[in-house]
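Before any comments, here is the structure.
A single protein chain has been omitted; all remaining protein chains appear in their positions.
Coming up: chain A.
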């Protein structure tokens, strides 16, 4: 007997300009205790289908379902063609669903910050679910249960956390709280809608572990929605692939990944595996951009200490090279990018561009931003957007500008016909192409890409990365490529630097770092990459049992990673490690100090010490 059985579910939005159905006639079952993955790119109707099952869609959505059965209970949403006669049925359905939501089926959403109410305390947000479904529960009982739940999802000092608000917690903690809320009434089915997409990789690992553990311990069935094949491969036992609102393939995870039958699945897996590729290496040693001991301090607010966003960072970018920069959110990547673009000046240290100190913004350095939605002015046509930098910076005639615009559009793979359109007319990937075109149109020598693919789907990601690679080869443009995703960075960069709390902990050749990471933090990051292959995913050694950052920074000296590091020694807390150089590899860790590794010959080949 299935726990959930969905038969012929369709959803249609009436106000949508596209018209067609968002979800088309899908049917599937979920057995008790299993984890089913639903995969597909954004816009394929995954989330809409899940919300339709919960009855959470707004009124303007028309939900048609032949049968929806949750362990023998009929929860089919009412449907009437004219939409008017069914007010009473609507009311009854809503009443019934109120007792089912949160108690039988509950949901974890993608962005916990916006799904948790900012003005209500965490504790209250948990206890209210308990009160809503168990009228007999006392205040004290509910609080006790909330504490247990927070403890179960791995939050320490739960009593203290319950008095806090959602904006005072880190991303991972918020998602844990959301999980605790979802589990409060021991539901039989948990719908997790992209629960880790907004999180850092190491935190993603922790949340996945948590969901897996809870499913095992409590026998809760999980419907796991994600666009990330790696995530799906590592947690799900069965996979449903959705494309354009339809289910195109369904099966056991191993089978689907080993021999996908449908074209679309094949394509998805291929695209995701591309990310596993390593870049071609090349490169003349001819530094175009050099940062020497760069430090940026932000003046503290009143009564607070100064904060160092970037601390003593040195690196260089060769001509025609893509240099990758990885680190989790808040580690100072974007501050460094701002300094590299000449937007702010470093507090200490020098930045040299073509051998000359970079003192203000330079049009030889252009930026591509993360948010494709807001970095293009919606009131300007593509032509206006691309022409503007030319008008400001060159003396080209309008004829010449037009030619240049079309040339650049061709380069980024858009058609000249698109010049009259507005940014809304394009998809996320195409908008990022426009943003890249805008950066390229002045023929810069250095392009700074700040998380250019983070808001895109896997398949679009790969296209944009290919584009960047092609541009780099054709035009010999150097690129500082910033991302929190080591997977993406290692796919595209020739050399890379790993940043942690404003410090470069490891840098060197991408291939050698990927094959043999030295620094414990790099190892953690690499181990958190989820390959789109269930066998590899299961075999993989995990290192993410490290604590989450976001706690208090160590005062004074000490390696910033020490509190999370499994190999921390006494000296790691006492003083900060120097940067040790081994050929091309630079590493800031005591494990590679002379005292630790002993005196070496010049030709001694150093490998990882752990």
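Observations on the structure shown:
Everything that follows uses one rule, which is that a residue touches a chain if its C-beta (ideal position, glycine included) is under 8 Å from a C-beta of that chain, and two chains touch if they have at least 3 such contacts; residues count from 1.
Just so we're on the same page, contacts and distances are computed from a predicted model.
Not every chain of the complex appears here, and the one that does not is recorded in UniProt as "Oligopeptide transport system permease protein", selected from "Alginate O-acetyltransferase complex protein AlgI", "Lysophospholipase L1-like esterase", "NADH-quinone oxidoreductase subunit" or "Oligopeptide transport system permease protein".
The omitted chain makes contact with just one of the residues A:109, A:289 or A:426: A:109.
Checked against the full complex, the one of A:101, A:227, A:296 or A:404 touching the unshown chain is A:101.
Touching the chain that is not shown, out of A:8, A:66 or A:117: A:117 (per the contact rule at the top).
The chain that is not drawn here is touched, among residues A:13, A:165, A:422 or A:582, by A:165.
With the whole complex as reference, residues 51, 54, 56, 97-103, 106-107, 109, 111, 114-121, 124, 128-129, 132-133, 165, 167-168, 178, 181 of chain A touch the missing chain.
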